[in-house]
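With one protein chain held back, the other chains of the complex are shown just where they sit.
What follows is chain A.
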Amino acid sequence: MCLAVPGRVLDIEERDGTRMATVDFGGVVKEVCLEYLPDLQVGEYAIVHVGFALQRLDEESARQTLELFAELGLLQEEFGDPWETAAEAAGSEPVEEVGNK
């Protein structure tokens, strides 16, 4: 969750007085707030964290980082179904047995 993921701006629009963009993260498309990077343009790459663009990035680095994150399973983590992941991690063991009592 702490990791920010690079993405490419597909388009930009004003919504509720807020500058928002549609951003492509290697196939997954999300709404992203541009208030912290207001001069970001369509076609540019930025580091995006929990729906906010935080810093510009060049295309080559963005592509490499995306590949690494995909390989580490972090994209799945960020954009996959968290309930499924949690259920899988919890396995079939009775919940009472989870430690930390």
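Just so it is clear, a contact is a pair of C-beta atoms (placed from the backbone, for glycine too) under 8 Å apart; a residue touches a chain by one contact, two chains touch by 3 or more; residues count from 1.
Quick note on the criterion: contacts and distances are computed from a predicted model.
Undergrad: For the chain not present in this complex, what protein name does its UniProt entry give, out of "Copper-containing nitrite reductase", "Phosphate-binding protein PstS", "Hydrogenase expression/formation protein HypD" or "Deferrochelatase"?
TA: "Hydrogenase expression/formation protein HypD"
Undergrad: Could you pull out which residues of chain A are in touch with the chain that's been left out?
TA: Residues 1-4, 16, 18, 30-31, 33, 35-38, 47, 49-52, 54-55, 57-58, 61, 64-65, 67-68, 72-74, 77-79, 82-83, 85-87, 89-91, 93, 95, 97-101 of chain A touch the chain absent from view.
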